[in-house]
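The structure under discussion is supplied below as structure tokens; questions concerning it will follow.
The complex is shown incomplete by one protein chain, all other protein chains being positioned as in the whole.
Here is chain A:
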């Protein structure tokens, strides 16, 4: 464990038991990282309780990094700071500060490693806590290029710790959609949900793929299901179908599209409701089912295709989540992951599907910081490990 040379200032009178002269808190800067298949998520804790003394003693490198991160909203060609998610006055490891949420495509990881080299991060810390597949994939690169050790943390644990930490900080973190019928958007409202007594619940983490976890208590959780049809599938198919290049573009197109020109509905087949089995006519019977006819193919726009892709993937996730919940005997389903970012269509569809097919028995819940839970969990683990 590293000795604190400037322990007093860094510990800052911290009431950390046992921290007598030998500071066990990690060096600043504090990061948590979650490197998924498509996106890398970085959570940065910026201490706001820095004293003047401290500021003066702060090494140049650290100051540069802090200013670089907090002074920009975009990094390089692809890194973005989600300013609207920023959380202030966060108490962590005895310090008070601001949480910054930054993301960049995993494909830009080389550029990120270059950046850490350029900003001399390795002179300040020797370890970054990271989770996600990228923690394995890029471990070697970090070690050899910038001499940083990636401490690989358990993905599920990070996710769940992240959820509970963020939820405890922010009153309206958890919310649901009331009257989520997509055909009547007037009625649909986003309302806060009290997540203080959450167990048991299901977490559906929609990244490139989908993981489904059943959480029965703080320490009792397991991956119970998942599907390879996730956010990556949505974007991949959209790219192939429409030639779009980014997630934002795909979502934008979907917003203006009409999936019923692409999908075959129950009424397209049966002329109305399939009454015998209580299937209303507006339900999708066959996703992309119209597209096997050349006439229909000529009749659709790229936006329609994007919308149909979104609806198909979302409904499928909803369906698997719902049945997994039933199999597990759980009635609260928390949807997280970056697929839900700027994606109210998907959220409302999920909310509607849960409610409709379960006849109101299941509740679909969402979190404001949807994609960052794993990274937050890593940050917590970094601080916790050093404390213990």
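In this section, a contact is a pair of C-beta atoms (placed from the backbone, for glycine too) under 8 Å apart; a residue touches a chain by one contact, two chains touch by 3 or more; residues count from 1.
The rule is simple: contacts and distances are computed from a predicted model.
Q: Which of "4'-phosphopantetheine phosphatase", "Proteasome subunit alpha type", "Enhancer of yellow 2 transcription factor" or "Trafficking protein particle complex subunit" is the UniProt protein name of the chain not shown?
A: Protein name of the absent chain (UniProt record): "4'-phosphopantetheine phosphatase".
Q: Hey, which of A:119, A:164 or A:264 is the one touching the hidden chain?
A: A:264
Q: With the missing chain put back, one of A:96, A:127 or A:316 would touch it. Which one?
A: Of all options in A:96, A:127 or A:316, contact with the hidden chain holds for A:316.
Q: What is the set of chain A residues that contact the non-displayed chain in the whole complex?
A: On the chain A side, contact with the omitted chain comes from 36-38, 105, 107, 132-134, 136-140, 207-209, 225, 227-233, 235-241, 243, 245, 262-264, 269-271, 276-277, 283-292, 294, 297, 305, 312, 315-316, 319-320, 323-324, 326-327.
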